[in-house]
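Here the complex is missing a single protein chain, while all its other protein chains stay put.
Letters A and B name the chains as they come in the text, with residue numbers starting at 1 for each one.
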Amino acid sequence: MRIEGQYSFDGPREVLWELLRDPKVLAACLPGTQSMRQVGEREYEGEIGVRVGPISGAFAGQLSVTNEVPPASCTLTVEGKGKVGFLKGIGNIDMTDQGQGKTLMKYTGEVQIGGKVASVGQRLFDSVSRGMIEQALGKLNEQLQARASSR
Amino acid sequence: MRKLFDLDLKVNGTRHEQAVEPRTLLSDFLRHDLGLTGTHVGCEHGVCGACTVLLDGEPVRSCLLFAVQAHGHSVITVEGLGAIDQLHPVQEAFRQAHGVQCGFCTPGILTTVVAFLAGNPDPSEEEIREALSGNLCRCTGYQHIVDAVQLAAQNMKTAHEQPAR
Partner (left out) sequence: MTKTLIGQRVLRNEDPRLLTGQAQFVDDVEIPGLLHAAFLRSDHAHARLLGMDVSAARQRPGVVAVFTAEEMGDDWQPGPPLVSPPPTAKDVLFYSRRQVPLVKDKVRHAGEAMAVVIAESRYIAEDAVEDIVVDLEPLEAVVDLEKALQPGSHLVHDDLESNLAAHLFQKKGDYEAARRQADLVLRRRIVIDRGAAAAMENRGIVAQWDEKSQHLTVWDTTQAPIPIRNGLAARLGLSENQVRVIAPFIGGGFGPKMMMFYPEEMLIPWVAKKLKRPIKWIEDRRENFYATTQERGQIHDVEIALSRDGHILGLKDVFLHDTGAYDPYGLTIPLNTQCHAMGPYDIKNYSTEVSVVFTNKTLVTPVRGAGRPQGIFVIERLLDAAAKELGIDPVEIRKRNLIPADAFPYEHGIIDQAFSPLILDSGNYWPVMQKALDMIGYEKFVREEQPRLRKEGRYVGIGITPFIESTGVGPYEGARVTVEASGKIHVATGVGTQGQGHFTTFAQVVAEQLGVAVGDVRIVSGDTAEFHWGTGTFASRGAVVAGNAIHAAASIVRRKVLELASKQLQTPQEELELEGGMARVADIPDKSISLGELASLANPLRGAVEPGTEPGLEATSYFGPRYGATAFGAHAMILEIDPETMMIEIKRYVTVEDCGTVLNPLILEGQIHGGVSLGIGNAYYEKLHFDENGQLLNASFADYLIPSATEMPRIEVGHMETRSPLNELGTKGVGEAGTIPVPALFSQAVENALADRELEILESPLSPNRLYELWSGKEAR
């Protein structure tokens, strides 16, 4: 299924770009993250707890970042596996400078899910994933404002 | 070693005290711990209604309750409604109207209907269908079940019997 949207950040692109590569920041922002670590140049691994309707469980996931055009765009590829199913996703992030210290991030992606989370939670997946993304970007924005102001 | 809970409840008028795991479902407790296999499990996600029992007189999904949630309460299952040689008026009506085919959904429907008629002794067909909408049946198409409920309501009105022991 398709996931797309946009978010307006209160900070410059360059700082946002840095934050997106920091596993500690990612761990703090993504709801349900139990652990996150960098295992390669642009590779990350982690565990995240997910709840989609009546289904909840932990996913072990890998995230890799490719096609980097700093500080404008990149591609994220995610693969997660757990007792409640699996997930594969690929998404593009585009960030443009809006002036006045604001950044507009646009994201589009394709996600495939399988297992219990698909067969029982599919109907809710759209709203749950949007909710998680909104929450994550909100927290990221907070982090961005904190770091930007400390400069 | 799993920590057990000392469950104490009444089922069909009989007091039961038993140590159970907190995660044991009420449906499993009734069926396998107490051997009351009349209550059936159709989906375990609370939609089909086959597992319906009366908790303090109210119909509940026993597949969505832990046995420990019934601690200190009173449960009535289909076995508590009537016996083979002395059917409850609702059970008798189901027999007369051919409201049973495979019988799997039947116990959940009987408990639902008993509680329903206690609160609405003179229902319209629309009200009956609404009351039954939480019980799925794949065999009957519901028509004879509705007939049975109408017949039961009629018979019980004329007989003024107590709905449950």
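The definition used in the following text is that a contact is a pair of C-beta atoms (placed from the backbone, for glycine too) under 8 Å apart; a residue touches a chain by one contact, two chains touch by 3 or more.
The model shown is predicted, which means the values in this text are computed figures rather than measured ones.
Among A:Ser8, A:Ser35, A:Gln112 or A:Ser127, only A:Gln112 touches the chain that is left out of the view. Between the chain not shown and the residues B:Gln18, B:Gln69 or B:Gln96, the one that touches is B:Gln96. Listed here are the subunit B residues that touch the chain not shown: 21, 23-24, 31-32, 35-45, 47-48, 50, 77-79, 81-84, 87, 91, 94-96, 98, 100-107, 110, 128-130, 132-146. Touching residues on subunit A toward the chain that is not drawn are 83, 85-86, 112-116, 118-120, 122-123.
In the analysis below, only the chains that are shown with their structure count from here on.
With centres taken as mean Cα positions, subunit B sits 47 Å from subunit A.
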